[in-house]
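The complex appears here minus one protein chain, its other protein chains still in place.
And now, chain A:
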C-alpha cells in the first residue's frame, strides 16, 4: 500500500477546499429606525442583517480552514458599500441580484437558481433577518435545491463530507449529522463576526461583484409597515422598599409577566 503511494503519488488523498455559498441580506439598520408622528422613518442607513454576519463569518472560517472559496449572494437591495463590507470580511466574490419588492419565495427562487449553477458543498444563511424575520429562506432554498437543511445551528463541525451540527432549540440542544451538500442556518451564538481591517477593506475593492436582475411576481405582498408601540403603564408604587417589592410582585403577576 505504502509502495503504491510512493509510486503513484497521485493516489494520495488530497483534502479539497470546500466551496461555501453564503446568503446575506441588506436591511435598514433597525437601531436607527425612529417613529415620528405615528409613522416609521425607514429612510435610514442600511447594514448586513445581524445573523447574516454570523453566516458570513462561518463561511469565511470554513474557507480559511479548508482552503476553499466563499461566495456571497444577496437579493434585493444591492447597496455597494454593504456588499463591500461582506467582501472585506473575507468573502471572495458576491453575486448581487437586484429585484423590485419580492417575498421569501421569490428570494429563495433567485438564490436556488444561483446555487444550482454553482453547485457548492455548503450553503449558509443567518437564522432569520432583522427585517422580514421569516426564518423561511434556508429551508426553501434547500427544498428547491433538493438537499438536507439544518436550521438554528449554534456550532458546526466538518469531517470530509460529513457535517455535524448543534441545533440551538431553547431549552434543548439537538445534535444532528448529515452529508454535504447541505443548507445550514446559523444563530448568533455560533461565532463573533470579525471586524474587517483597513487592509481587507482596501483589498475588497478588487474582488468581483457580479450583478444580476431577477424578476418575480410575489405570492404575498407587503401592504404596510406600522410601528408597534407599547404604551407604558406608568404605575408608580410608593412606600417602604419591603412593602413595595411585594406590591411589585403582585402587580407583575396580575399582568401575567411572572
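Going forward, contacts are C-beta pairs under 8 Å (C-beta built on N, C-alpha and C of every residue); 3 or more make two chains touch, one makes a residue touch a chain; residues count from 1.
One rule holds in what follows: contacts and distances are computed from a predicted model.
Q: For the chain that is missing from this picture, which UniProt protein name fits: "tRNA N6-adenosine threonylcarbamoyltransferase", "Acyl-CoA dehydrogenase", "non-specific serine/threonine protein kinase" or "ABC transporter ATP-binding protein"?
A: The correct option from "tRNA N6-adenosine threonylcarbamoyltransferase", "Acyl-CoA dehydrogenase", "non-specific serine/threonine protein kinase" or "ABC transporter ATP-binding protein" is "Acyl-CoA dehydrogenase", the UniProt name of the unshown chain.
Q: Among A:199, A:215, A:233 or A:254, single out the residue that touches the unshown chain.
A: With A:199, A:215, A:233 or A:254 as choices, the missing chain is touched by A:199.
Q: Please pick, from A:34, A:81, A:116 or A:157, the residue that touches the omitted chain in the full complex.
A: A:81
Q: Just the residue numbers, please: which parts of chain A touch the chain that's not shown?
A: For chain A, the residues touching the absent chain are 80-81, 84-85, 88, 195-199, 201-202, 205.
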